[in-house]
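As you look at this complex, bear in mind that one protein chain is not there, while each of the others sits in place.
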Amino acid sequence: MNAAEIQIKNVSMVYPVNNGEDILALTDVNFDIQEGEFISLLGPSGCGKTTLLRIIADLLQPTSGSVSIRGQSPRDIRMQQKYGIVFQSPVLYDWRTVRRNICMPMEIMGIPKKERTTRITRMLELVGLQDFGYKYPFELSGGMQQRVGIARALALNPEFLLMDEPFSALDEFTREKLNEDLLSIWSKTKKTVIFVTHNIPESVFLSDRVVVLSPHPGRISAIVDINLPRPRENSIRETSEFYEYVTKIRRSFEGV
Amino acid sequence: MKNKVKNLLWPLAFGIALILAWQFGVFHKILDLKPFQLPVPTEIASTLAANLPKALKDCGVTISGALIGMIIGSFMGFMIAAMATFFPKWGYGGMIVVTALNAVPIVALSPIMNLWFSTGMAQKIAVVTVVCMAAMAINAYSGLNNLNPYSIDLMHSVAANKWTIFRKLRLPNSLPHIFTASKINIASSIIAAIISEYFAASTSGLGFGIKDNLRKAEMAMGWSYIVVASLAGVILYCIILLVERDALKWHASQK
Partner (left out) sequence: MAIAKKEQRVVAIVWVIGIIVVWELAAFLLKYVVHDPMAATKLPYPHAVAMTFLENWKMLLEAGAVTFSRAALGFALGTSVGILLAVFMSLSKTMERIAFPYLIVSQMIPVLGLAPIIFNIVRDMNVSRVVIAAYITFFPVSVNMLSGLKSVEQDKKDLLFSIAANKFKVYQKLMFPFAMSYLFTGLKIAAPMAVTASILVDMLGSKSGIGVKILYALYSNSSNIFWASVLTSAFMGIISFYIVVFAERLCLPWQNTTPGKEGVRA
């Protein structure tokens, strides 16, 4: 195997609290991510999965330990504009239409106008919003807004796609549909994806590997390889292998 | 703790620097002013000290007029907001009229009140009342009507009537807005009272004092009236803040 794309070494994160009892959000986290891999960070709330994602994205600095990406720091990668992030909430700019929301990061990255327009049109088709390009965010449902957020991140054609519980506010039907869409997009682009979730079947369905985290203090309790065949469709959720993976991961939480 | 010290020291240092610059003629140089046009702080202070009883008496006249007007106006404004809430369709139109009234310049109100009322005090109270009424009505209306989603549904689910909804839901919800209006009204009531005194039949009060002293070219006295008016405003504002902190312990803005 080649040298890992992303190396996470001894990462710890401590939030100081006034009464002296510091919160250990992450303690001594170690693992590697390969190029083109789809990784899920899975765990209950308070396990530090979002903190870990934000450290990889250079939105937070770890108290100790280090993250190295292709031998560089997260800051270097961020300055090279190689991240695409999808947040828990859609984080749309109210004053911009859907098209101009998707456009915004590309403006900052200095992508030529013509290229922007083609990418926006392609992305809107990809997330099934071609008829909503000129609507304002307040005219869209929650699920549609979230899809705009995903389209915006994908339009950047990022080398690293970081997703922080992007589907957690959606209903089950929309979520499964978007899971499938996400996989088909990923299979075409083969980017490295780090996907934070608290939904076990979702993590199994999407990932090559699931990193299971447990809280108090936040730490890795298991890393599970998912050897289900690709391409995956929603029918795979009905197979016994899928069920076994879900059960295995659920059991890894017991006794925590 | 370090931040608290910084929060206090920076503005304090700035204020002292400003007063020193004023005292030693920096502003006079920049704006090309003679000392008699812009008296220096020590002169204002000594003038104020020498005329303190008179200044306090005038201050009392203005503030009492402002406070009475503010209380009457706030009460009327709240009643308007409550009426508009109970009769939403017609009340909404009424609120548009009140919003327009809020934009009417105080200086246009003042001469009208001079025609309607004969004593300076009554004129002052009338002007302040109108000014405070509009601000209170607008704020209270938004407090009575911008409710959390579902809170009305919750009330309906236990078959609460209009009056109960008003008492248990709308009234507490409007409290922060009422305090906002009160803070606005403290400042504007003093300004309205002073402006009314500029034009009214008064022979006392801060507004009269400022105008009269400036006419007689007693600039330092005029300035000391401004200082007294500002101090009175700050004190009243602090009183409202204290009451607010006590009354709104549950509100997010107090944390």
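Order of writing sets the chain letters: A and B. Residues in each chain are counted from 1.
FYI, a residue touches a chain if its C-beta (ideal position, glycine included) is under 8 Å from a C-beta of that chain, and two chains touch if they have at least 3 such contacts.
Keep in mind the model is a prediction, meaning the values are calculated, not measured.
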* Of the listed residues B:Gln23, B:Gln37, B:Thr119 or B:Thr164, which contacts the missing chain in the full complex? -> B:Gln37
* Asked: Which is it among B:Leu20, B:Ala49 or B:Ile112 that touches the chain not included here?
  -> B:Ile112
* To do: Spell out, residue by residue, where the missing chain touches chain A.
  => 57-59, 78-81, 83, 85, 87, 89, 91, 93-96, 104-105, 107-109, 136-138, 156
* Asked: Can you name the residues of chain B that touch the chain not displayed here?
  -> 6-7, 10-11, 14-15, 31, 33, 37-38, 88-90, 92-97, 99-100, 102-108, 111-112, 115-116, 138-139, 141-142, 146, 177, 180-181, 183-184, 186-187, 190-191, 194-195, 198-199, 206-207, 210-211, 214, 219, 222-223, 225-226, 229-230, 233-234, 237
